[in-house]
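Notes follow the structure.
Omission of a single protein chain aside, the complex is shown with its protein chains in their original locations.
Should a chain be cited, it is by its letter among A, B and C, assigned in written order, with residues numbered from 1 in that chain.
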Amino acid sequence: MTYAAGRHFLQIPGPTNVPDSVLRAMSAATIDHRGPEFGELGAQLLRDVRPVFGTTGPVVIYPATGTGAWEAALVNTLSPGDTVLTFETGHFATLWQDMARSLGLEVDFVPGDWRHGADPAVVAERLTADTAHRIRAVCVVHNETSTGVTSRIPEIRAAIDAAGHPALLLVDTISSLGSIDYRHDEWGVDVTVAGSQKGLMLPPGMSFNAISAKALEASATARLPRTFWDWGPMLAANERGYFPYTPNTNLLYGLREALRLLYDEGLENVFARHARHAEATRAAVRGWGLEVLALDEREYSGALTAVLVPDGVDADKVRALILDRFDMSLGAGLGRLAGRVFRIGHLGSFNDLTLAGTLAGVQMGLGLAGVAVDGRGLDAALEVLQDS
Amino acid sequence: MTYAAGRHFLQIPGPTNVPDSVLRAMSAATIDHRGPEFGELGAQLLRDVRPVFGTTGPVVIYPATGTGAWEAALVNTLSPGDTVLTFETGHFATLWQDMARSLGLEVDFVPGDWRHGADPAVVAERLTADTAHRIRAVCVVHNETSTGVTSRIPEIRAAIDAAGHPALLLVDTISSLGSIDYRHDEWGVDVTVAGSQKGLMLPPGMSFNAISAKALEASATARLPRTFWDWGPMLAANERGYFPYTPNTNLLYGLREALRLLYDEGLENVFARHARHAEATRAAVRGWGLEVLALDEREYSGALTAVLVPDGVDADKVRALILDRFDMSLGAGLGRLAGRVFRIGHLGSFNDLTLAGTLAGVQMGLGLAGVAVDGRGLDAALEVLQDS
Amino acid sequence: MTYAAGRHFLQIPGPTNVPDSVLRAMSAATIDHRGPEFGELGAQLLRDVRPVFGTTGPVVIYPATGTGAWEAALVNTLSPGDTVLTFETGHFATLWQDMARSLGLEVDFVPGDWRHGADPAVVAERLTADTAHRIRAVCVVHNETSTGVTSRIPEIRAAIDAAGHPALLLVDTISSLGSIDYRHDEWGVDVTVAGSQKGLMLPPGMSFNAISAKALEASATARLPRTFWDWGPMLAANERGYFPYTPNTNLLYGLREALRLLYDEGLENVFARHARHAEATRAAVRGWGLEVLALDEREYSGALTAVLVPDGVDADKVRALILDRFDMSLGAGLGRLAGRVFRIGHLGSFNDLTLAGTLAGVQMGLGLAGVAVDGRGLDAALEVLQDS
Partner (left out) sequence: MTYAAGRHFLQIPGPTNVPDSVLRAMSAATIDHRGPEFGELGAQLLRDVRPVFGTTGPVVIYPATGTGAWEAALVNTLSPGDTVLTFETGHFATLWQDMARSLGLEVDFVPGDWRHGADPAVVAERLTADTAHRIRAVCVVHNETSTGVTSRIPEIRAAIDAAGHPALLLVDTISSLGSIDYRHDEWGVDVTVAGSQKGLMLPPGMSFNAISAKALEASATARLPRTFWDWGPMLAANERGYFPYTPNTNLLYGLREALRLLYDEGLENVFARHARHAEATRAAVRGWGLEVLALDEREYSGALTAVLVPDGVDADKVRALILDRFDMSLGAGLGRLAGRVFRIGHLGSFNDLTLAGTLAGVQMGLGLAGVAVDGRGLDAALEVLQDS
């Protein structure tokens, strides 16, 4: 592949741009995973990773990508034939419920239009109706990477509580953790599923389960087969900073550096930065005369913005043109949104001028693709950036 | 931790010393895993990884450590209640059969003394006796990382064939692949399990299943639940160089470089180098008046050598002294060998002078620990290195 | 210093943004500078560096920054008391003639307004008048980094030739080489001075002299003291790919990679890219209602654009605000231009979207600094980028 001058704009909603210092940290020599130096590293990380989840409880770190952490959340808490309540918020929610079915679970899949989050009212309704407590878990994707819609977890928690229902609350934060305000403990989440390659600013290859006391209790009786994903040996070995099988040491080095960066900036500042970039992006989209996929302003994502293209336009052709001409990767429409949207990732290690360059690239690309857009989109975004 | 001058000697039997060029390759910027550049990378790697397995068939690459690839081999080929025949060759064979039991399989576990490999004669005997073909798979660890004993896979294959038994042959090559001669196709292996962090000279975090046509056929009817490890979506997406979920891109960069190094040296030369270093190490052990754990010379490992310490000596104390005094990590005795052996890893990116330094460190460490050893051990090793 | 999310915009006119692959190349282990592997590296580089200078003759590589290569050009070709003709094109031309004076040379310094290049007509006039051939060298800065004005070397060469004058032509290409079309041989330059940290996309620490046959001849009789900078031992050792004293090996690794990138893109494409980015930048400046420092369109720099701020505005305060708010470094006004201009570097490893981000940052920064600018500046730049 011919060299393209300058730096590629990786504006998919993850994997995100990894800071150089994280990549450098990861290139240190691998050490003995059973030696004393590793034990110190492990203990430090297992403690320091908790605040980013908003928890004081255990967080399991898997040497595997995020899809595995989905599986881990299910197999550690549920038994064959158990029912889970899930919501069709988009492509990834659909994949997660597919996985649940494959594992032998029953799935109540509440249909959705891919433009809204999980509806707390529906949660309330379903759980209230479930007097037999057949539903063992409610599974929600916090930030739907395929749509740029964020579900309101505190309201869902409130709905479960209001229904007096014992179901566990399992939340996928793969594309929100470290980008959008999230609080495992305060919001009463039982298992939080996360990955390394989005807000944590790491390459893919590591994933997480934050675990409530209630979830841990459930794991004692859950009967889905589990070995690699089993929390038990993990938590036991983690006590002393070690892992029951070979961890991916070099990504742990990266995690140490990424957490340092996040805490140095301050989580509140990190969340505010993402929200501000999302607002500027929506201003651009509207300035162009286009439509943001998310319909409810309470559910706008701080991590990415999915943009509907006008009828007759193939979003994938726009993306291909932008990649070819401006060396920028944007996210494709997935599943039923294929060709109808493109997604702008504005999460992770990101700043105002890179956002400006990103939106300039989208604006020029739309123009070159013959999509009639108003050139004031970028100006509107800059106004947000300049004034806030 | 205070800085120790010079380079740490990581002489555990894996993770191994990662070549600088591999670490540098891994520190390139993460790219869009759905973009065209990734498709080229993926297609290249999925093709180029095959020769190191000795196969022309598919090799699945998991973004997860080796323990996961064990699970993958079982869940893709077997159904609840199926029986597997396994051999107590050491700690890892024991863990693998534990995993099989946890997954709901029946396990015939042939007892062993941890100083021999799987016995082809026992394979023959068990399979011949199994006229009902209750045994669905024979699981063998090619190179027992805990003992430095290598099982003779071709003879095991021959025993299965001689018994006319249809059982699958699943082989763990985690600590042999890329170090010890191995031939998936020629030896009729059905699933080869491997990891990144040993002979492949990569950090941990990636693992493999090489799959025979017969194994693929078995996967069509196997009923153990599988999602993350499922070959089906993997092989489908791999057709075009992609993966069904986020791959660990940066380790793939490393794999590309590691394969380049291996093929540049030549696999035959790689195997010969390991065998020669193993021979020199055994010469040192005998020169010291100590005993190599492996008892059958046909089963000596090219990757590591486990050394029995005299009665009354705590091998872990020797290891701790060597780590403290000479900044070298050696492998501990595992399971029933705890405290009774230490293991010298001589695999991966390794050369004569590093082996000389390693053996010098062991010799001095034994001396400092008060173990009465003959100082001619190192000399004996150098003779092997100098003359071959 | 607190972590700033995202990537710093280093838009000074050098050092420029170093491509990741160059930084990685530089982090390989240092090798024996007298060994055979080094000899191959040196021979390759000494050959491959020539095309970027537009020469088939020798190019000396100094393990020292660019200021040293200025000194080298003078001490290798001149003797105490010799006269050189120089032009006050800006800050760096002034520094170079200061250096010449310090070395004991006589300097004819043609005054200038820092908004024009060296005037070929003045060259003609001065040389024609110098019938005694007192002037031994004409020194010209090809691209004045302090002003963004490019002198027309071919016309200066023609003027020298027309005057029938034997003076050497010494040209500083520190901020033009690898960015702006340049041809040592074709343009009859005698010594070309260059550095690593601009168009060559390397960190600072390496500099160059390309040498004509006539310059080499001059060096045989030149009597300024020279040891470190002496071409003689350099050229002798270079014959076999080595250096007379320790070279800076790791920057040589970087040079190998940087040349690979430049030749892969193609020098003509590199020059066209720079010219296009310069044009877009000027469109932005004019769109803002501001003035480009360079007054003659034949002398617009492809590497940087110096922008005059309105009276009463302190350009350094604007720069400080932009650094603080948008994490972008711009070049300061130097010498007599202090506070009156800022300089936008658009050279080296750079692309359309990074330029868009850069110009967006300048536009927002000017707005925040209270400089009344028209928001259509960025739009005008995007028009250039989109349409060309």
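Assume a contact is a pair of C-beta atoms (placed from the backbone, for glycine too) under 8 Å apart; a residue touches a chain by one contact, two chains touch by 3 or more.
All figures in this text were calculated on a predicted structure; none of them were measured in a lab.
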Residue, one of C:66, C:178 or C:199, that touches the chain absent here: C:66
Contact partner of the left-out chain, one of B:109, B:182 or B:350: B:350
Sole residue of B:65, B:89 or B:363 that reaches the chain not shown, by the stated touch rule: B:363
Residue touching the undisplayed chain, where the options are C:103, C:122, C:237 or C:267: C:103
Missing-chain contacts mapped onto subunit B: 2-7, 9, 17, 19-20, 260-261, 264-265, 270, 273, 325-328, 349-358, 360-361, 363-364, 367-368, 375, 378-379, 382, 385-386
Chain not shown, touching residues in subunit A: 20-21, 24, 27-29
Hidden partner interface residues of subunit C, rising order: 1, 7-8, 10, 12, 14-18, 23-24, 26-37, 40, 62-68, 71, 99, 102-104, 195, 197, 203-206, 224-228, 230, 245-251, 323, 329, 332
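Just so we're on the same page, only the chains that are shown with their structure count from here on.
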Centre distance in Å when subunit A and subunit B are each reduced to the mean of their C-alpha atoms: 34
Subunit A and subunit C: spacing of chain centres that average the CA atoms, whole Å: 45
Subunit B-subunit C separation of Cα centroids, rounded to whole Å: 54
Of all residues in subunit A, the ones touching two or more other chains: 7, 17
